[in-house]
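With one protein chain removed, the remaining protein chains of the complex are shown where they sit.
Residue numbering begins at 1 within each chain, and the chains themselves are lettered A, B and C in the order written.
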Amino acid sequence: MDRRELKRAVFEANLQLPRLGLVVHTWGNASQIDRGRGEVAIKPSGVAYEGMTAEDIVIVDLDGNIVEGKLNPSSDLATHIRLYRAFACAGGIVHTHSTYATAFAQALREIPCQGTTHADTFFGTIPLTRAMRPEEIFADYEANTGGVIIERFASIDPLHMPGVLVAGHGPFSWGKDAAAAVYASSVLEEVAKMAYLTQTLGGTSKISGELLGKHFFRKHGEGAYYGQ
Amino acid sequence: MDRRELKRAVFEANLQLPRLGLVVHTWGNASQIDRGRGEVAIKPSGVAYEGMTAEDIVIVDLDGNIVEGKLNPSSDLATHIRLYRAFACAGGIVHTHSTYATAFAQALREIPCQGTTHADTFFGTIPLTRAMRPEEIFADYEANTGGVIIERFASIDPLHMPGVLVAGHGPFSWGKDAAAAVYASSVLEEVAKMAYLTQTLGGTSKISGELLGKHFFRKHGEGAYYGQ
Amino acid sequence: MDRRELKRAVFEANLQLPRLGLVVHTWGNASQIDRGRGEVAIKPSGVAYEGMTAEDIVIVDLDGNIVEGKLNPSSDLATHIRLYRAFACAGGIVHTHSTYATAFAQALREIPCQGTTHADTFFGTIPLTRAMRPEEIFADYEANTGGVIIERFASIDPLHMPGVLVAGHGPFSWGKDAAAAVYASSVLEEVAKMAYLTQTLGGTSKISGELLGKHFFRKHGEGAYYGQ
Partner (left out) sequence: MDRRELKRAVFEANLQLPRLGLVVHTWGNASQIDRGRGEVAIKPSGVAYEGMTAEDIVIVDLDGNIVEGKLNPSSDLATHIRLYRAFACAGGIVHTHSTYATAFAQALREIPCQGTTHADTFFGTIPLTRAMRPEEIFADYEANTGGVIIERFASIDPLHMPGVLVAGHGPFSWGKDAAAAVYASSVLEEVAKMAYLTQTLGGTSKISGELLGKHFFRKHGEGAYYGQ
């Protein structure tokens, strides 16, 4: 995949965010990494989805230096880079302020697995980071946002848990490429909405470990038999 | 109805699911049976609604063997077949993860009849299956999903109750053909949303048996006088 | 207004119901009366909005006899006629199963006036009928539905309160013509949604009588100064 194709993939992934109802205004961004070249393509900062072109996508190296592009990269770039460095399985990353997932992040609640919709994509409770400390906010805020995510994943495999809630902020998600990260972002929002409704109805049960495993591994790994 | 017409009917029914807001991504499937031939037409597994054609619909026999089609049938096929074998009134079946119905399934709550919108289509409480046991999940999971539905209907007439909530999973619905099953699926979601709102407002009353019967039989059976 | 114009007005009003999100499938109907001729035009029963033409609208007299049209009138016709006979101010009537208004009807809760959005159209608490008795359901059900509405309005002026919730069923609304009844129906749904949110947030206050009167009479009656 050359730079032009990489920018095209990131451009298309970003456009999916408002189409799927995950982003209003400019409140989201998708990126994708070329691990061979060590380069990341990402949405430019504060640019409206309408009118944006594939040429507006910015390419940076893993120190955040601009390699190609005339615009400033997303202000969340440093979070993306921290995650790419820590999570080998992440080929694409998405950040949104999607409504229900953000509500859980604001309520400081993780999302337990209460149904198979959740289990099909997230193998267990969707985790929440701790709140950030003042010194983490004052300096290198965006990189430190990545830091609290990585800290929370100390004993979680990001391949089996392609998303997280940042406390008081909102969701990040990832996948093998930008399109897969968008998909995870969309599932996270739908699962958060179902969890909201389930919990406000008084539902507190998690599904069994057997049902969780059955659904997750029906779609992932060597024994998967869903799809073509 | 020849195979071509059967596939067309199932294709159209599947397309209705995202249009009616009942399915996002590939999270649903509709099928229809030709009881004369003993053949079922069903959506292929994991194929996006956009770009799918009537030719992609798969025809199988009642043992699940592919009779016509190049793609794998829905991974939920075995559930559909179990239901067709048990419920003579079912000419079409639909499975979705529609949001409100799934929330009730996750909260492990049945949906009592609290209004005439419900009574027009479902003659009483919409039932919930029991949770599945580990051994039912490990082997023949999809067929056993049909099994717990059938078990729950031991004393319920599926002709008067064209839908069910599978615990921790989501809704299945049926009707005389695939289009009727889609309609039942849509009513189930709307009724679940109304029940959610009613119950979170504190409403606990069911409508009277007289009002339930009046509305259901205004639209069904010999004395029906709704419509043309 | 001749019969052709009357049918056209009723046809257009019916089409507004799904466009405004108040009706799915065939769950609603709008009518309008020509008091000079003593004739009512109403939607045909169970006919889909898509594909319906102005010629499908049915004209009946005030005994419910078909005067013009080839289709059966709405099964709710007798409710409309009872209301036209009792409420001189009603030139058009609408019935829907709109989601939030129906939830209040199912929860057996009236809608108190908690804000100016409500006060602009409904002068006080939106009333709820009593539940219907078995004998009222068994015979002349639709006419008796009108009966419990009229009973509830014994001391309410329908000119100042253009809508009602029928217990366990859903809303009816009215206005000077079918279009005005559609508008009242739309406001009722929006007001019900706001009341749902207000009450589930814990809000219990009604606005003052002064603010209620200010807003209602800013838009209605001799001192109105809203609009052109």
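In this text, a contact is a pair of C-beta atoms (placed from the backbone, for glycine too) under 8 Å apart; a residue touches a chain by one contact, two chains touch by 3 or more.
From a predicted model like this one, the values you see are computed outputs, not experimental measurements.
Visitor: Name every displayed chain that the left-out chain is in contact with.
Guide: Taking every chain of the complex into account, the missing one touches A, C.
Visitor: Which one, A:L15, A:A54 or A:L71, makes contact with the chain that was left out?
Guide: Selected residue, touching the omitted chain: A:L71.
Visitor: In the full complex, which of A:V47, A:V164, A:A179 or A:M194 touches the chain missing from this view?
Guide: A:V47
Visitor: For the chain left out of this view, which of A:T102, A:T117 or A:S186 touches it?
Guide: Here the residue in touch with the unshown chain is A:T102.
Visitor: For chain A, which residues lie in contact with the unshown chain of the complex?
Guide: Residues 24-25, 27, 44-47, 71-72, 75, 97, 99-100, 102-109, 131-132, 134, 137-138, 141, 168-170, 196, 199-200 of chain A touch the chain absent from view.
Visitor: Over the whole complex, note the residues of chain C touching the chain we left out.
Guide: Considering the whole complex, chain C reaches the absent chain at 114-117, 183, 186-187, 190, 193-195, 197-198, 200-203, 205, 207-208, 210-211, 214, 218, 225-228.
Just so we're on the same page, only the chains that are shown with their structure count from here on.
Visitor: If each chain is a node and each touching pair an edge, is that a line, ring, star, complete or other?
Guide: line
Visitor: Please indicate which chain is farthest from chain C, where distance is taken between mean Cα coordinates of the chains.
Guide: A
Visitor: Centroid from C-alpha atoms only, then distance chain B to chain C, rounded to Å. What do you get?
Guide: 33
Visitor: With chain centres taken as the means of their Cα atoms, state the distance from chain A to chain C in Å.
Guide: Whole-Å distance between the two chain centres: 46.
Visitor: Residues of chain B that contact two or more other chains, please.
Guide: Each of 200 in chain B touches at least two other chains.
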